[in-house]
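Only one protein chain is missing from this complex, and each of the others stays in its spot.
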Amino acid sequence: MAEIQISVGSTVALPKTGLEKLLANLLQTGYRVLGPQIQDGAIVCKPLKSTAELPKGYISEQDSGFYRLVYSGHRRFFDATPGAQSWKQFFFPAFSELAGFTRDDHGHWQVEETETDLTPLALFGVFPCDLAAIQVQDHIFLREEWKDPIYWARRQSAFILAVDCLHPCGTGFCASMGTGPKANPGFDIRLTELEDVFLVEIGSEAGRLVMEGISVLPTSAFWLQAAQKGLEDASAKMGRSLPDQQELPDLLLNNLDAQQWDDVARRCMSCSSCTQVCPTCFCWDARDSIPLNGQTARRERVWDSCFNPDYSYIVGGNSRPNTRSRYRQWLTHKFGSWYAQFGTSGCIGCGRCITWCPAKIDVTAELQAIREEVQS
Amino acid sequence: MTTEQELVKALQAIPWFQVMTTEHFKKMVNIAKIFKFEPGQVIFHEGDKEDYLYVVLEGRVAIEISVPGRGRMRILTADAMDEVGWSSVTPVVRQRTAGARAVLPSRLVAFDASELRKLCDEDHDFGYFVMRRLVNVVAGRLMTTRLQLLDMFANPTDYKEE
Partner (left out) sequence: MIQTLGKPHAISPSEPMQPFWAEIVEIVREAPGVSTFWLQFLNKNLREGFHFKAGQFNMLMVPGLGEVAISISSDMEESHRIGHTIRSAGNVTSTINRMDVGDVMGVRGPFGSWWALDDCVGKDIVIAAGGIGLPPIRPVLYYVMHHRHDFGKVIVLYGARTPNDLQFTREYKSWQDAGIELQVTVDRGDDSWDGRVGVVPILFYNTRLDPRNTVILTCGPEIMIRFVIFEALARRVPPERIFVSLERNLKCGLGSCGHCQVGPFFVCKDGPVFSFDKLQPYVNVEEF
């Protein structure tokens, strides 16, 4: 076969057997490869050593407060859409050390070097929504005035292998948010999984390098059309939609006294599940600790949630003392204030909050209800 | 004894008198008297039935209420151009609900309240003008009282639940 020129921006076809070689190349380059695997009946993101560990043959069925992994026996690797976890936990870990202190010989406090694992990560199987989520978080943790050290170090060296979503999850509305079902630019490699091949789009130099030594085929019109159709079908099959999402900031911030807030407050348990599964939520708390001998001290950063009662503590009380005000804060921030703060919506339409809410609250339905209340 | 000249000069310094018609101004002069008080001197006691509306010209007057066990509580001060004893003009209250005492050397103009009430009844334009001014005074006092009630400066730890 003639040598196929792989360059940044080009698309080639990869036989299914080539995926293992792609993974092997990443491992050999020194990446810690993380990929979707099944654990306790759900998809989690874990270190990946072989494509045999991928959830081949599985699909996930998701609805409000409902998640099931079902083995359907098909031969595709990436049909099962994401579970509760997202890639946020690797760039913005749930627990990390902000600072450590030790007393020196004179009893004075000194700042200790904090150690962070900086092994380059390869994210193997990033769905378009989750790629968009990473890009949303980039705006938060990598700013002109400062960059979060852990996020910066890990993000810079990370390799992203994105996969298009041809079998929408059911609760997602990425099409409405412009984040899927096709992965937007920002990947190193983008895979579109067809029946017998992957279409591989090279997104960067790193992506090009990792394809070295892998046998590829030229793309064919047939495959390109199949991919196109698959993506169009996926767009049409979205389980949820959120029309006119750019209008939400005005709608929400001008209607902070809508009845709907009381309505949702009756159902919401303030359990904070939505914020835990959301791939863009970024709030955190600092926890200080000191052992009894008082010779060392630690500051730890932990994920926090605006649903936590202590979150809105101000001296003398709580500025958001009930579920109604907290739910309102979350929704108006995610779909409204975020725009003013970071220039994008805070939501990328993955649907996790809908799937994992024990009270079956659906943000698309809540937003629609507010819209209807305001228009009437 | 206050001279008419002294009265006119004093009343002309009070902002809301400056926008009064000459006729109304004259009516007020007729029912006015000027009093001087030394620091510590009582102007009126709680429970007094005397019937004057005062405007402070100079100095400072403290409004006080005696609380058994806690003594004299100073709840408000009135400075130059502030009114004291607005309740004398309202139809219902006749007895002083608080006492007033000079804190600094003070000069006050006192208006005979029963005469003032009669003037308001006879001339409704005049009455409306006076009542409008007094409503503003009462509104200001109410806001002050509410903020004092809310104890906005209290250290929040005083309110922490057990």
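By written order: A and B. Residues from 1 in each chain.
Operating definition for what follows: a residue touches a chain if its C-beta (ideal position, glycine included) is under 8 Å from a C-beta of that chain, and two chains touch if they have at least 3 such contacts.
This one's a predicted model, so the numbers in the text were calculated from it and none came from an experiment.
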| item | value |
| --- | --- |
| Given B:Val19, B:Val42 or B:Met143, the one touching the chain that is not displayed | B:Met143 |
| Chain not shown: contacting residue from A:Ala162, A:Ala175 or A:Cys306 | A:Cys306 |
| Among A:Ala52, A:Ala221 or A:Ala340, residue touching the chain not depicted | A:Ala340 |
| Residues in subunit A touching the chain absent from view | 98-99, 101, 108-109, 111, 140-141, 145-149, 253-254, 256-257, 282-286, 288-290, 294, 297-298, 304, 306, 311-315, 319-322, 324-325, 328-329, 332-333, 336-337, 339-343 |
| Touch list for subunit B against the chain that is not drawn | 39, 60, 62-63, 72-77, 79-81, 103-104, 140, 143-144, 147-148, 150-157 |
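In this text, only the chains that are shown with their structure count from here on.
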| item | value |
| --- | --- |
| Euclidean distance of C-alpha centroids - subunit A vs subunit B, Å | 67 |
